[in-house]
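Encoded as structure tokens, here's the structure I'll be asking about.
All protein chains but one are shown in place.
We call the chains A, B and C, going by the order they appear; numbering starts again at 1 in every chain.
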Amino acid sequence: MKIKVMAFASFREILGKELNLDIVGEATAAGVLAILASRNKRFKEAAFEESGWLRDYVQIMINRKRIDPRQDLSTKLNDGDELVIFPPVAGG
Amino acid sequence: MKIKVMAFASFREILGKELNLDIVGEATAAGVLAILASRNKRFKEAAFEESGWLRDYVQIMINRKRIDPRQDLSTKLNDGDELVIFPPVAGG
Amino acid sequence: MITIQITNEDFCLDELVRKAKRNDAGALVTFLGTVRDDGIERMELEAFREAALPELERIRDEAVARFNLLSVEVVHRIGSLAVGESIVAIVCAAAHRDEAFQGCRYIIEELKVRVPIWKKELGKNGERWVGHE
Partner (left out) sequence: MITIQITNEDFCLDELVRKAKRNDAGALVTFLGTVRDDGIERMELEAFREAALPELERIRDEAVARFNLLSVEVVHRIGSLAVGESIVAIVCAAAHRDEAFQGCRYIIEELKVRVPIWKKELGKNGERWVGHE
């Protein structure tokens, strides 16, 4: 299935603004983050603690809705879903 | 002695913006108000209750400083003093 | 940088804000009071200018000291104003937004109770001095 990944701010600088993943079988938010980490060492260091936990400041939206990364990373994704990764917002 | 009286807003409409009183002997704020009331019936009705008390909303400045009309009307005035009469302010 | 005016002329907000802007300010809060249509046609404003200007200066100094304002602009109009016209503008610049909001609020609240300015509403049903019993 196809998952569109978007990244902003510091994560855009590491991952690019947009990439499309083609995932075989079931996909979850956690799975997408693991794929990105396995492909990109800078992303792995920016997003994960050494212990393997996602860093506190990583924020995730799925289909334009924020999820709580401490609870909802195992949410199943569907074909065509959009997952967005960004650091804390700082507008204004 | 000469006392300059200024009036603003509703009191200006009744008394005019500025008038000069020539007072023989001692003068107080209360005395100035009494003179104005004796000369001008509309002012008397606007500034005084029937009982003779100054109405609550009458405000007084002497030489650009506000006085408390409930306490300081007996303040002595000196030659050349300025007494200003106005209703509650409403700027902004 | 810090100007207080009581004037018959209309004013330009962008110009006031340009005067209030400083490189060390990150927040500017502006209050603009306008003639509201609640059944009136015009408003006439009158000031005791010689007492109003020093009182506004005292209020500005208090606000600068309490809220670390970096600059303040105040313009208050007098004369005859139509519905929708500007009555007063207060621009406060500060390093941070909390100070700018509080300073601007302080100045308009104090202005309303302390500065000798009066207004009369003129409507179809006659006229009325605002704030009278």
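Operating definition for what follows: a contact is a pair of C-beta atoms (placed from the backbone, for glycine too) under 8 Å apart; a residue touches a chain by one contact, two chains touch by 3 or more.
These figures come from a predicted structure and were not determined experimentally.
**Student:** Which of the chains on display does the removed chain touch in the whole complex?
**Tutor:** A, C
**Student:** Quickly run down the residues of chain C that touch the omitted chain.
**Tutor:** Its contact residues with the unshown chain are 12-14, 17, 21, 23-38, 83-84, 95, 97, 100-101, 104-105, 108.
**Student:** Considering the entire assembly, which residues of chain A contact the chain that has been omitted?
**Tutor:** Per the touch rule, chain A residues meeting the hidden chain are 6, 8-10, 12, 56-57, 61, 64, 84, 86-92.
Quick note on the criterion: only the chains that are shown with their structure count from here on.
**Student:** So that we know how the chains sit together, what is the shape of their touch graph: line, ring, star, complete or other?
**Tutor:** other
**Student:** Let me check something: if the centre of a chain is the mean of its CA atoms, which chain is farthest from chain C?
**Tutor:** Ranked by distance of C-alpha centres from chain C, the top chain is A.
**Student:** Averaging only over C-alpha atoms, locate the centres of chain A and chain C and give their separation in whole Å.
**Tutor:** 50
**Student:** What whole-Å value do you get for the distance between chain A and chain B if each is reduced to the mean of its CA atoms?
**Tutor:** Between these chains, centre-to-centre, one finds 75 Å.
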